[in-house]
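The structure is given below, and queries will be raised subsequently.
With one protein chain held back, the other chains of the complex are shown just where they sit.
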Amino acid sequence: MSDYRQIYLDNAATTRVSPEVFEAMKPFFAEEYGNSSTLYRQGREAAKAVATAREQVAGLINANVPEIYFTSGGTESDNWAVKGLVCGERCGAGRKHVITSAIEHHAVLETVRFMERHMGCVATVLPVDEYGLVDPQTLRDSLRDDTALVSIMAANNEVGTVEPIRELAEIAHDRGALFHTDAVQAAGKIPLDVRELGVDLLSLSGHKFHAPKGIGALYVRKGVRLGSFMHGGMQENNRRAGTLNNHGIVGLGKAAELAKKSLGAETGRQRALVEDLWKKLSAAIPEIRRNGHPEKRVPNILSVCLEGVEGEAILLRLDMYGIMVSSGSACTTGSLDPSHVLLALGLPAEKAHGSVRFSLGQESAQEDIDKVAEVLPKVVSVLREMSPTWNG
Amino acid sequence: MSDYRQIYLDNAATTRVSPEVFEAMKPFFAEEYGNSSTLYRQGREAAKAVATAREQVAGLINANVPEIYFTSGGTESDNWAVKGLVCGERCGAGRKHVITSAIEHHAVLETVRFMERHMGCVATVLPVDEYGLVDPQTLRDSLRDDTALVSIMAANNEVGTVEPIRELAEIAHDRGALFHTDAVQAAGKIPLDVRELGVDLLSLSGHKFHAPKGIGALYVRKGVRLGSFMHGGMQENNRRAGTLNNHGIVGLGKAAELAKKSLGAETGRQRALVEDLWKKLSAAIPEIRRNGHPEKRVPNILSVCLEGVEGEAILLRLDMYGIMVSSGSACTTGSLDPSHVLLALGLPAEKAHGSVRFSLGQESAQEDIDKVAEVLPKVVSVLREMSPTWNG
Amino acid sequence: MYTDKVMDHFENPRNMGAIENPDGVGEVGNPTCGDMMRISIRVADGKLADVKFKTLGCAAAIATSSMATEMAKGMTLDEALAMTRNNVAEALGGLPPEKLHCSNLAADGIHAAIEDYYARHPEASKS
Partner (left out) sequence: MYTDKVMDHFENPRNMGAIENPDGVGEVGNPTCGDMMRISIRVADGKLADVKFKTLGCAAAIATSSMATEMAKGMTLDEALAMTRNNVAEALGGLPPEKLHCSNLAADGIHAAIEDYYARHPEASKS
């Protein structure tokens, strides 16, 4: 069965590097390999390419060019934002309180937990409603005079819900706290304008929108005093040490440029595919439920729960047909609890175990949707037939 | 003059990705792009490639495979080693003292300074002798009961001096301190055996030995309790979060394999070229001085000081002939003080300003050496003629 | 991460289903944990004449169900009671360490079904 066309619907996990991005990066491996902080011609050429990429990334989120700092990915950006603020200048100023949400990525949640356990911080983790939305009033009530930072993601990676960042950032600023948003799942998927959103820090990661793995960026609004996370050389205006990953940076820039260009059209196209998939699946499969907010969401993610089956089993059965998806089941991750996101949305554990996430990318096509709509009902009924909790 | 053959003698800054490495990485951009922690076939393939790379890197330094953790480069490895130990378990155990040397890379020195300024650590920075060697007796005298970590580099990046790591590690262990070595300039240049050296932690960086930029590794001896630096997902045995940089990891593995294979022959070849260069330069240029240890050094670095000229000017003049080198001059880096390494070796600032580093790589050839031997004397005499401190 | 044998039993599970009018039924696991298993057995001449499973769970849970029932079929009740979790994992060529908790279920389920058989048939004496 493995000769089926590969149907990759796990773009929220990682994406294929697009051909234009690969072409843009290619010279930086074995031709323009110079260190971008040296002075000779070859290094200067690399520095120019890095400067262009910085413009492209700034363009995607309407930042000023010097506000973009390159990192090794979304995880580093999130770590930097949280640790650099809380541990740096703000902490010295006596602000030790951090607010985040229950559905953040582990890159934020685990970092906040570390700050609590080892750095003397205090954290408030905001609940979300059944759609995954943070309630602005709850944020308002949780802010304290010593709140250093509020970190709420722009879009959730499991269910796709888009948070009301602009409103939340304003509320944080009213109390003198800074605002970070993890926009790893939002960048390139929905329009992002740091000025309009009013955020102070924003994380993004290249491999989520067709740039390579191992490259990301942190937007740091001009004037924000952020301590360093990566100490060493004077790269990135003395704020992020380490030899610049030129090929990655060039790839990130190119991907940002492409994403910006195609944003409107791709959004519409992917949203239509997702709706079509949901329509077909919900018609063909009994006891299927959609997760996340019906409208406030990124266009490319469909998360469902399937009664009486377990996520990893679905994932591996779909793989037999060349369909690649992801699951929020605990069994997939090797931990004991299923997805903290689904639980935070109020799903009982037994339902959360039966979740599957389809996430589209620029290469996803109607035929992929049709194939899933044909295969998933079969897979689910095979597994349900096996299940002691179905028709029991 | 720009149509000269490019002569790249700045391999200690960064190297060209070798063709085999590029070929090995290539499929991981647009074909095998799956996330290595997913379960479907494509992800499993990526995971297998990562496992192979881990073996290759372990092989280069004679580590056990699970002792290798992938990072975004030398800077991250150094940050992790220092912060993870001092800030993590050891610190809780009341050990707050760190020892390092005056000639470490900024990735270690600045990290140690950060720990002092913000984390309540106390640091001792060991001096070096005129060749750049750390004196074992000085280390012995500096160790305290609360010394958590000794971090001494395996080879210095500016002058190439190789430190007596085995002896130093033993001394540290005698007092219950752990030992980290920054082997970024040593890996792939001289044989490294973590068991024989007896180190607990070792940093390396791919782009210094013909792998791409943005990938590195930290060796963590089994049993060493090291706190995380990058918090988030459960990758890397729950010790280093972030989606794995598959192409980078595969490239690093391949480069490690190639380096190991060619180590003996390349070492000899590069050492002979360096000696030949020194012989020719010292015969042709008056008032030239060699930096670093005459024997205890990596094979690929020649650092010299030239009386009466300034490093950046030499660098840019050599670039006119297509020769790329590096300089320890303050003017090159934009800081006010010249290289902290040359000053630590006891060179007066005016001499340190006139330093140039030639660093060879696997592509460096005799004709490159001959060209430098022909061009540098000309460049130096043009600049000296311009100089008010020469023949006054 | 899974061996070919695990994948084979996952993709083509043996003994899937429920025995009509079984001599014993064992139910282990908990849907809250994402795994649950119901084993039904038919006993003849002190041996397991038939063993079937229904399993909710991951690939490891399904594969161990399939493998364990396959192994148990034809065993005496004593032999089946002596079957351990490790026997099953070994027969599958190993399981990832984080999957051991769910793969324990299969042997436990068979044991529970046999206990159920003894409970229903007090005359059948355990050795």
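Lettered A, B and C in written order, each chain numbered from 1.
Everything below uses one rule, namely that a contact is a pair of C-beta atoms (placed from the backbone, for glycine too) under 8 Å apart; a residue touches a chain by one contact, two chains touch by 3 or more.
Being a predicted model, the structure only gives us computed values, none of them experimental.
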Shown chains that the omitted chain touches within the full complex: A, B
Candidates B:51, B:190, B:263 or B:320 - the one touching the absent chain: B:320
Among B:125, B:190, B:263 or B:331, residue touching the chain not depicted: B:331
Where the missing chain touches subunit B, by residue: 308-313, 316-317, 320, 329-332, 334, 336, 338, 348-350, 353, 385-390
Where the unshown chain meets subunit A, residue by residue: 39, 44, 47
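One rule holds for everything that comes next: only the chains that are shown with their structure count from here on.
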Between subunit B and subunit A, distance of the C-alpha-averaged centres to the nearest whole Å: 33
Distance from the mean Cα position of subunit C to that of subunit A, given in whole angstrom: 41
Distance from the mean Cα position of subunit C to that of subunit B, given in whole angstrom: 56
Per-residue multi-chain contacts in subunit C, two or more chains: none
Touching two or more other chains - residues of subunit A: 312, 316, 332, 334
